[in-house]
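Below is the structure I would like to discuss, written out as structure tokens.
A single protein chain has been omitted; all remaining protein chains appear in their positions.
As written, the chains take the letters A, B and C, and residue 1 is the first residue of each chain.
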Amino acid sequence: MSTLSAWFGRIHQSAKTVVIGMGITWRYMVRPKEIITIEYGSKNRAPKDRYIPDRHRGIHYLESEKCIHCHICEKACPVDCIVMDGSREPFSGAWQGDGSYISKFTLDLNKCIFCNLCCEPCPKDCIHMGQEFDMSGFTRSHGVKNLLTDQPWSAADRAREAEARTLIEAAEAEAKARKAAEKKGA
Amino acid sequence: MAQVNPAVTALAAAVDKAFGAKITERDLNGIEPFLRCEPATWPELARFLKDRCGMDMLACLSGIDRGKGQGLEAVYNVESCAAQRTGISIRIRVPLDNPVIPSVESVWRTADWHERECWDLVGIRFEGHHNLVRILCAEDWEGHPLRKDYKSPDRYHGIKNNVV
Amino acid sequence: MSSESPTTVVNAGDLRTEEMLLNMGPQHPATHGVLRVMVRTDGELVLDCEPHVGYLHRCFEKHCESVTTLQSVLYTDRLDYLTAMGNNWGFCMAVEKLYGDELVIPERAQYIRVICQELNRIASHLLAIGTYGMDIGAITPFLYCFREREKILTIFEHICGQRLNYNYIRPGGVAYDIDEGMLRLISEFCAYFGPKVDEYDDLLSTNDIFVQRTAHVGVLPVKTAIDFGCTGPVLRGSGVPRDLRKDQPYGIYDRFEFDVPVGSGERGTLGDCFDRYMVRVREMRESLRIVQQAVKGIPAGEIRSSKIKAKIRPPKGEAYTRIENSRGELGFYVVSEGKEVLYRVKCRAPSFHNISVLPEISRGAMVADLIAIIGSMDIVLGEVDR
Partner (left out) sequence: MDTQTLVQWVLGENPGFWPQLIGVVAAWALPITVWVSLVGLISIWLERKISAHIQCRLGPMEVGPHGALQTIADGVKLLAKEDIIPDGADRFLFALAPILAFAGTFVSFAVIPFGPDLIIADLDAGLYFLAAVGSLEAIGVIAAGWASNNKWSLFGSVRAATQVVSYEIPMGLAFVTVAVVAGTLSITGIVEQQSGMIWNWYLFRNPVMPIAFISYYIASLAECKRAPFDLPEAESELVSGFHTEYSGMRFAIFFLAEYAAMYVVSALASVMFLGGWYTGIAPLDRAVAESGLWANALGALVIITKSFALIFVQMWLRWTLPRIRLDQMMTLCLKVMVPIGMFTLVIAALWQALVPEGAALDAAGHPAHPVVGSVTGMLVFVFLIVGGSMWVRSTIRATTSFKTANYRA
């Protein structure tokens, strides 16, 4: 008799757990609210309901006016992807730094491992990692960024990001206030 | 200095009683308590540690090239798996020209892969190992990368090594 | 030692079957990375298997001999790339041990380290459980686990700017401070994550097909486990309550109360794949408890010891430390000559041991079980090959 009860028990057990599993998947299927994937459209850089954390290590940007050309970031980089050149005396076509004239400041994103070791020791705090994460390009040389000229994460981007953040935080605060009011009301 | 763990001193005392002069060097109150012995006595000491002192797990075997003519060294960290964890490290120095240490694969099965890795990267040969073959580098790789006098080949089977 | 699972098929006398040498990997969907297993099979039965490793060998130890101590912290991120915080902490603890006793890590840094390590353990276990479900054939739990893991990675992105290679825990403390917003995110995640673990239990752990596929499969006896140096959930799955956070409390783990889940052979024999899986599920709950206690008790204060200057030059000496990473006991043997560049760094990787036991426990299993066993070992080839 025991084998028969075991036989039926086995069927009951598998049927029961199959049903539990299907119950859970049904719950997620009928709740479109649970969908969390965001459509990565080229149009909306930072999706409206999310902002990029400000410590995000994206493509670097350089405030070249503050740079004193001390090569510390070049030495600190473990993969030597920063190449800079310049001198103390002024020469034609040079970028004006803080008491120094820079002719070349390139960062090779193909080698960079985004460890932020270049930004920490900088005495003038002029090299930062921005929140620009789109590094796609068709050629290797596209990865070599000249931080003097192109500003992947310019001041305008920074302003837009800050404004997006205030909007979102305002919305969150307002939602929290409404929820608190409801709780008090209910 | 770090106060010495009583269990380690007890363990060292037991080893001393059994092996006496064969333990050539002992330093228990450094940050890394260790004993040193000759390659010849090592299998016997390993068997003793495992059976009588309860050191049933070989945690780590590090091969180090001491450089400038000081030869190679294998550091065995052995531990006991009991709740109150005690462990000690055994260092064995071998000359550079004939770096041979008897294998303890029969004592701890994990030594099999560790010794193969030590042979592969540092070049210490473990006698009595059932198939001492490279484990991390390619089978036909020349030289032992972690030796101080190692120069990395600029070509492997025609593939250029350092892509600028 | 053929496992006594009911599936051992007796070969009828006259049925002559040839053995086939099957090459599983290094590029195979279920080997969790570039592991190659040479399997000698007789039909579906695995007669013997031999793992070949080394396909992801990036000579981590050679790097550490040519790069300064501070720079080699970021190479440790690439070892067990699923629990990079644990690697950072292990390496930094070894360097701090070289300084001996006069280096004291500030309280706040200790709390931040515990929070980051436990969150990272949850994220790593989530991936382990998700991929294990996928190895057995259930694809949906993988997506649910990654939904939760995504939340943890976003928290890490707020804290240190990177989602996987953090380079956050430095010798002497941590790199940046945690502010109120991040603590709020973490406590929100803890509240959200509690019930979700129960959901995986219902979806996967109690599922009868999953239990059938994992109970009695890949039974790892205690003696073999210790002999091969297996640690972490693999050893705890076989019933040995060994957890470094309890046995040798490092950092401030002795201040938190949590218990160590141990395999008990509830659905099959002790030490089978199901036990290892259940240990990981329960460990996630324990880590959640630790994070909640740590977030409540975190004090104010500076986050890096002032003794460590910008140029880290550890004093001359050798040190071996071990840390309970999500896959087991991660050890670092560090030799320093007093210069800025370390003389020798040896990393003792838990997955290196966990995968070496594969031939012992997969004889007599079926090919489908071999995948289940490799999945239950939860190996990461980054730290096996270093």
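Details
We take it that a contact is a pair of C-beta atoms (placed from the backbone, for glycine too) under 8 Å apart; a residue touches a chain by one contact, two chains touch by 3 or more.
These numbers come from a predicted model, not from an experiment.
The hidden chain, counted over the whole complex, makes contact with A, C. Contact with the chain that does not appear here is found for just one residue of C:Val37, C:Cys59, C:Met134 or C:Ile312, C:Met134.
Only one of the listed residues, C:Tyr144, C:Tyr168 or C:Tyr320, touches the absent chain: C:Tyr144.
Annotation: of C:Glu199, C:Glu340 or C:Glu360, C:Glu199 touches the absent chain (contact as defined above). Counting the whole complex, the residues of chain C in touch with the unshown chain are 7, 9, 20, 22-23, 28-30, 44, 133-140, 143-144, 147, 192, 194-196, 198-199, 201-204, 207, 209-210, 212-213, 366-369, 371.
Mapped onto chain A, the footprint of the missing chain covers residues 7, 10-11, 16, 18-29, 31-37, 39.
Note that only the chains that are shown with their structure count from here on.
Centroid distances from chain B, each centroid being the mean of CA atoms, peak for A. Top-ranked chain pair, ordered by C-beta pairs in contact, is B-C.
Note: centroid distance chain B to chain C, computed from Cα atoms, is 24 Å.
Averaging Cα coordinates per chain places chain A and chain B 44 Å apart.
Of all residues in chain C, none touches 2 or more other chains.
The touching residues of chain C, counted against chain B in their complex, run 53-54, 57, 59, 61-62, 65, 97-98, 100-101, 224, 226-229, 240-242, 247-248, 317-320, 322, 329, 331, 333, 335, 343-344, 346, 348, 352-353, 356, 385-386.
Residues 13-14, 16-18, 20-21, 24-25, 36, 53, 55-57, 76, 78, 113-117, 120-121, 129 of chain A are the ones touching chain C in the complex. Touching chain A in their complex are the following residues of chain C: 67, 70-71, 74-75, 140, 147, 150, 154, 157-162, 165, 167, 175-176, 199, 202-203, 206-209, 211, 310.
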